[in-house]
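Structure provided below as structure tokens; questions to follow.
Every protein chain of the complex appears in place save one, which is left out.
Up next, chain A:
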Amino acid sequence: MMKDVVITFLCMAILLYFLLGGADFGAGIIELFTSTKNRSRTRKTMYHAIGPVWEANHMWLIIAIVILFVGFPFIYTTMSVYLHIPLAIMLIGIIARGTAFVFRHYDAVKDDMQWLYNRIFRYSSFITALFLGIIAGSLISGHIDTQATDFYAAYISGWLNWFSVAVGFFTVALCGFLAAIYLIGETKEEHDKRRFIKKAELMNIAAVVFGAMVFMAAQRDQIPLIDWVFKSNVGLSAIILASLSLVLLWYLLIKGKTKILRVLAGFQVTMILLAISYAHFPNFIRLKSGNAISLLETAGPEKTIYSLGLALLLGSVLILPFLGYLFYKFQKKEE
């Protein structure tokens, strides 16, 4: 029972990190693909949009990690050992973008250093999203080989393969899409709005292209992705809903409705994640040997899960109202 609570929290934390953290990385990615003359405007809009909630967004990652190492230590340590390199690169990205974001805003003198902060922020946003995707892809790719004896097989090929890398780029496109949609609702200027819509279109196309590549790579690497998505009712319905919501999204965009868009974009990404992961849930890591590491089977001792669940429930009672009020307060001031 408590196990379910804990697993629900874990899935929620991962999902929210993808959505909120993803939009956050996406903002940097959008900036990367913005022409020099518009960059400072994009930056301003972005700062207003994510400044107040930035800290809170990245907490979801920490929550997910803590749940993993307390409740599912075997999963946490398997990831840590066999995905050491991509995790370390993602961490470098997180450190670089987090600090650059704050430094560029709080530097008391605005001079050439801004150039450096901006550079770091943009590139590290891209790298972080890419490696987040690579890690997610590797977990389900079945390339992780816990019996490998040589360095390459154990620590490299688990994540440096066509499928994982394709998922990485797909993630980058999704993050950019989420951010562009989010930013459309944050600006009043017609000109900026049009720019962000352009970006959203671009990212949408990129997502479709990379999505197709994910399927191709899966085919090549013999990952039954097509079965997961199209042969299960849940997977299939999720994909249909995602497509429908995409159509609705573009329709509403033409109609000039902007705030509802982000809900739809979030819904769409949620459905994509659901389609990919539902078929092999509760398996968290698929291994090369054909075995899988399951959330249900590797959960920690009962007392640990019980107190972890209790802590999470207690925490959310304390946190959610506060967090809701934060989002509400800083949304309202814009209007």
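Quick note on the criterion: contacts are C-beta pairs under 8 Å (C-beta built on N, C-alpha and C of every residue); 3 or more make two chains touch, one makes a residue touch a chain; residues count from 1.
Heads up, the rule we're going with is that contacts and distances are computed from a predicted model.
Of "Tetrathionate reductase subunit B", "3-oxoacyl-[acyl-carrier-protein] synthase 2", "NQR2/RnfD/RnfE family subunit of NADH-ubiquinone oxidoreductase" or "Cytochrome d ubiquinol oxidase subunit I", only "Cytochrome d ubiquinol oxidase subunit I" is the UniProt protein name of the chain excluded from the display.
Listed residues A:12, A:32, A:70 or A:260: the one in touch with the omitted chain is A:70. For chain A, the list of residues touching the undisplayed chain reads 51-56, 58-59, 61-63, 65-67, 69-71, 73-74, 76-77, 79-81, 84, 87-88, 91-92, 94-96, 98-99, 101-103, 106-109, 151, 154-155, 300-301, 303-304, 307-308, 311-312, 314-315, 318-319, 322-323, 326, 329-330, 333.
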